[in-house]
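Dumping the structure here so I can ask a few things about it.
For this depiction, one protein chain was excluded, whereas all remaining protein chains were kept in their positions.
Then we have chain A:
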Amino acid sequence: MSNQSESPNPTSSSNKITLKTSDNEVFEVEEAVAMKFCTVKQYFDDENNNNVTSGTSTTLIPLPNVESHPLAILITYCKKHLEIKANNADNKKEMEIDMEHYEREFLKNVMPQELTELILAANYLNFKEALDFFCRAVASAIQNKSVEYVRKFFGLESDFKPGEEEKLREEFAWSFEGVDED
């Protein structure tokens, strides 16, 4: 397998890790970024343990469940995350403000369908910060939505018997107040 995107990065001399997505695209990322993806980290550690003698760290790590589009976005997010963290290493509050600001900007450029894709990728890669952020984003997006909207969003079928749901709706009518338009 060839490293298509092998290009020397003048800004950093740190180790590179090569990731290969399900649609056969190759990403070369810095070790710090790749280590945020727990699945990659695990694979990398296992690999290193097996090849202690050879000492090769240029292994190509296959990601059969991740496509290139969400991975590219995740790598961007991860880089920014690390950057913000490094810039405000001694000030946690500043870091959180910066992060919040970035996340708000980030969500402006993400479609709802993309968000599902991103969550699946982040979940597979076990990238905790991103998964938490995406879950928060989805939660705030659906918290004022109607039952029908959420059902569609999660791909669920109503399993109530006829009349049963109406009864519950009547009983908990107060929780159906202030629902946004779909």
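Here is the rule we go by: contacts are C-beta pairs under 8 Å (C-beta built on N, C-alpha and C of every residue); 3 or more make two chains touch, one makes a residue touch a chain; residues count from 1.
As a working rule, contacts and distances are computed from a predicted model.
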Name the absent chain as its UniProt record does, using one of the following: "Cysteine proteinase", "Bud site selection protein", "F-box domain-containing protein" or "Calcium binding protein 39". "F-box domain-containing protein"
Residue numbers in chain A that touch the chain omitted from display: 96, 116, 119-120, 123, 128-129, 131-132, 135-136, 138-140, 142-144, 147-148, 150-151, 154-160, 165, 168-169, 172, 174-176, 179
